[in-house]
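Working notes, structure below.
With one protein chain removed, the remaining protein chains of the complex are shown where they sit.
This part shows subunit A:
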Amino acid sequence: MKTLVIAEHDKGVLKPETNKTITAAVKLGFDVDLLLAGENLSAMSEQAASIASVSNVLIADDAAYANQLAENLADLVLSLADNYSHIVASATTTGKNFMPRVAALLDVAQISEIIDVIDADTFKRPIYAGNAIATVKSLDSKKVITVRASSFDIAQEQAPVAVTSVTGKGSVGLSEFVSEEQTESERPELTAAPVVISGGRGMQNGENFALLNGIADKLGAAIGASRAAVDAGFVPNDMQVGQTGKIVAPDLYIAVGISGAIQHLAGMKDSKVIVAINKDPDAPIFQVADYGLVADLFDVLPELESAL
């Protein structure tokens, strides 16, 4: 019994989701290998080899894996699957994309977005936008699992372990990368930030999101948004916090002008401390907030910025 974790990385940097997924994988109770698939990986490989509890790092360096295309990546993982009882990745948009493909090719179920490991076969995962927590037991001999990284701690470091090269088929010829539009930001990433401040429909337009900048600067916070704000075109999709957007669990979450729809709460209610600022005293967000402030956000935000 052995576990393979597929690393999440972007622009030459190993994402914190990888470390957290290792923590979940260690709980399964077996040795953990880490697969790093992409292009020009040498800088990242030492970082990968230094994550505590990783036994071996496998490097698949090929242009076909550079953009994490699901078809090519799934084929690579499939070629390594014989050696492993558990195949694990984080439930990011990358993991969600290629992992079910791996599962189907192995003819096994996938256990999606686990938040806890009970034993090597049994896991907890949220269903119905987090309104229920299911305990599920996999009956397949091989388990394919994605992990909600925000539910696990970052793994410690260790002295670097061995790094081995592996080769896959490369491109399977079904898909090609065309282009990407990356949102550039100096701020910490939503899923890794200790503080998140999010705006909702109450922000009224995209320009008003600038009101969150000063506060975010002072708190070292990432800026998020509700689905309503993204749908209205105020801000780009990658800022969405919720059931179908990003799941965050920071130390402090500040919801500004967000009513608190079920699907938004699903993305942030595991935050340690929640602050809600909304002028509607009946907004459902106050039911999950530790501290609520019933006031007009346009009065409160400048005041809050200067008070910090």
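Brief remarks follow.
We take it that a contact is a pair of C-beta atoms (placed from the backbone, for glycine too) under 8 Å apart; a residue touches a chain by one contact, two chains touch by 3 or more; residues count from 1.
Methods note: contacts and distances are computed from a predicted model.
Matching "Spore germination protein KA", "Lactate utilization protein B", "(Fe-S)-binding protein" or "Electron transfer flavoprotein subunit beta" against the UniProt entry of the left-out chain gives the name "Electron transfer flavoprotein subunit beta". Considering A:E46, A:E176 or A:D217, the position touching the chain not shown turns out to be A:E176 (whole complex). Of the candidate positions A:M1, A:A43 or A:I127, contact with the unshown chain belongs to A:I127.
The omitted chain makes contact with just one of the residues A:I6, A:L76, A:V108 or A:M203: A:V108. Panel shows subunit A; residues 10, 67, 69-71, 74, 92-94, 96-105, 107-113, 122, 126-140, 173-183, 191, 195, 219, 227, 230-231, 236-238, 243-244, 246, 251-252, 262-263, 269, 272-275, 281, 286-295, 300, 303-304, 307-308 of it touch the chain omitted from the view.
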